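A quick write-up on the structure given underneath.
Other chains of the complex are left out, but the ones given are in their true place.
Order of writing sets the chain letters: A, B and C. Residues in each chain are counted from 1.
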Amino acid sequence: MFFHRKELISAVQVDEPDAAFGQKLLEQFGGATGELTAALTYWVQSFHVENPGIRDMLQDIALEEFSHLEMVGKMIEMHTTGVDQTAAYKSSLFSIRGMGPHFVDSNGMCWNAGYINEGGNVVRDLRADIAAEAGARQTYEALMKMAPDQGTKKTLHTLLTREIAHTRMFMSALNSLGKLDDPMFGNVPPDETVKLYFNLSKEDGKDQRGPWNEDRGLDYLEDPAPQGAAPKDPVNPDDEASSASSSRQKRAR
Amino acid sequence: MFFHRKELISAVQVDEPDAAFGQKLLEQFGGATGELTAALTYWVQSFHVENPGIRDMLQDIALEEFSHLEMVGKMIEMHTTGVDQTAAYKSSLFSIRGMGPHFVDSNGMCWNAGYINEGGNVVRDLRADIAAEAGARQTYEALMKMAPDQGTKKTLHTLLTREIAHTRMFMSALNSLGKLDDPMFGNVPPDETVKLYFNLSKEDGKDQRGPWNEDRGLDYLEDPAPQGAAPKDPVNPDDEASSASSSRQKRAR
Amino acid sequence: MFFHRKELISAVQVDEPDAAFGQKLLEQFGGATGELTAALTYWVQSFHVENPGIRDMLQDIALEEFSHLEMVGKMIEMHTTGVDQTAAYKSSLFSIRGMGPHFVDSNGMCWNAGYINEGGNVVRDLRADIAAEAGARQTYEALMKMAPDQGTKKTLHTLLTREIAHTRMFMSALNSLGKLDDPMFGNVPPDETVKLYFNLSKEDGKDQRGPWNEDRGLDYLEDPAPQGAAPKDPVNPDDEASSASSSRQKRAR
């Protein structure tokens, strides 16, 4: 059950209302990386996560994100109040939709649930959450660079900070499951192809090596060739090359 | 520049064509967790990632995902060929759209780029990629459970395995940047609120504790209260409670 | 600021888990007429509504809708728990996405903010809210007809009832502004065309009359003719028919 108090979870300050910046702020209200995405993602995950501790954490953070959504909404309200005669307001989407926040991004595209990544497994969910926080943090940094006044910048700083705090929590939870640095999860162990690296994008003499293709037991295919058959020729299907074919691979380590 | 050979990167086998399962497979062709999402995500990231090694890795993996998209498409083609008189085909979306793959998910919803998480920072991108792989792996496991024949199951097993392999690569790359287990990235250091945990979803005597809210120096707010002001009363704006107010927080560790 | 308790606002009972019905229930979780639409609509309106009483009411009801969203989610969770071996589950979207609620409608289409009608004026908002409640009520009735067990039906009955209760509240609020039965609102008085009714869809001898085209001072145009000009002929623009033209209208009362 949800409850609400009119006071904000954290102070919001806007020294210089600016409708153009208000439109940019919509990215964190109704945009892909915004607080609505975060709040709904963590909360909907809590319905299928069985681990009671992690489920509780997801709900705690979801609730905080709803309160942050409210802060962003309040900032947008403040950036669009009393400025409806400015050119910035007139050329903004607020001139049509009215002042205050709306569930669209900074380009006016409606929020949609395709932004949410969740389902079926807590490890998948936590990895999605770390990614969601990374997107949110990145957008807050972009907004801070453009913020027209110190109050706005300070408020954004706190919101950005909380994304880092949540990231730490999600990492801790993932680590408690042993999955922060273990690629495997779920019920299906990998087959033997797990060790291959395919060098498919080439530049003569400049293909790059790094831990991602030099790691423990990885098999670097410098010049990978198809292992599957070509589609049958509908005219002469018997002519088809055998699917067992090619072991032409040139391996390097 | 892109090149193509008709042969598949890895063998695809379907022993028992089944249009209903073919429709489920669309999830990995035109669905949120599918190979198109993966291929386009990694590839578009490569345009802004400056680290040459990671950029090359993103392109290598993107190319592999395009080849996996082709494998999934081929499986769908095989599951919908020669079965147009079956009831499963007639009740499937193929009866309207025709046999073979289409860029829709298993419920017929069009693929859209809202599924992609990328931009501005390589750490954000790599975290998004680990999350994308986790979603893809989860869907492959779900499909394997429902696969009607051993050939399909084996093919899906290889595709699932490669998602684990990619996850390992993305984790290695992130680790090479020191960001696999460090929540911070980017140019804005967190402010002092980074240490707070808000216990906002409660159940008497059952609120959970774990490393995510017990970790190093975290400040657990058992009963968090608003720190921001309520909105002004439009009738009596002077009556507004001070924004500096409340330090009523009860802290616990 | 938002708060949450683990207990539900009202009891949820499911006697007979049925994944096919669980999928239908998604309509009220992630569908157009669902609780998310309601919660977000009323809440986002509260940022621009100046009347403090109505703003408070919008927030009170929004919070209740979040709690109803939780109830619907819980019902979906219960209808999809322990049934993953049933045919209904296997053919449902849960087989791919996992058990529990997701922000999609009963056909798997993602929720999007295009469902929300709000902005600029409290009268517009309240009319939108009455419409939103009507859609929600209608869907609940449809779901009750299909509900597989008494517990589910009873829970839906309460949710349906609350939509009626909210409708009453919105009607009261609209009435307090004098706008429940007054078509006019806003700052622009209508021009003289406000009295016209255009009989544009015809059936000989069967055109219908009712209060909507017989009311106070309405001018019923039985056979309306164009009052505007045709587009200029690009070849002979001077040949254009005058825009002042036609008073060929046949009026009837």
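The working rule: a contact is a pair of C-beta atoms (placed from the backbone, for glycine too) under 8 Å apart; a residue touches a chain by one contact, two chains touch by 3 or more.
This is a predicted model, so every value here is computed, not measured.
Undergrad: With 3 copies placed here, how many are in the full complex?
TA: Taking the entire complex into account, the copy number is 6.
FYI, only the chains that are shown with their structure count from here on.
Undergrad: Return the chains shared as contacts by chain A and chain B, ordered by label.
TA: Expected: C.
Undergrad: Do chain B and chain C face each other with the same patch, meaning over half of the contact numbers show up on both, or with different patches?
TA: Under half shared, hence different.
Undergrad: Roughly how many whole angstrom separate the Cα centroids of chain A and chain B?
TA: Measuring from centre to centre gives 8 Å for this pair.
Undergrad: Taking each chain's centre as the mean position of its Cα atoms, how many Å separate chain B from chain C?
TA: Between these chains, centre-to-centre, one finds 32 Å.
Undergrad: At which residue positions does chain C touch at least two other chains?
TA: In chain C, the residues touching two or more other chains are 1-7, 98, 104, 110.
Undergrad: Within their complex, state which residues of chain C touch chain A.
TA: Contacts found on chain C: 1-9, 30, 36, 40, 44, 47-48, 59, 63, 66-67, 70, 73-74, 76-77, 97-104, 110-114, 116, 118-121.
Undergrad: Which residues, counting only chain B, touch chain C once they are in their complex?
TA: Within the complex, chain B contacts chain C at residues 20, 24, 27, 31, 105-109, 138-139, 142-143, 145-146, 200-203, 206, 226, 228, 233-235.
Undergrad: What part of chain A is in contact with chain B in the complex they form?
TA: Counting only chain A, the residues touching chain B are 5-12, 32-33, 52-57, 59-60, 62-64, 67, 71, 74, 112, 114-115, 117, 119-121, 123-124, 127-128, 130-132, 134-135, 137-138, 140-142, 144, 157-158, 160-162, 164-165, 167-173, 175-176, 180-181, 183-188, 190-191, 193-201, 207-213, 215, 224, 226-231, 241, 243, 245-246.
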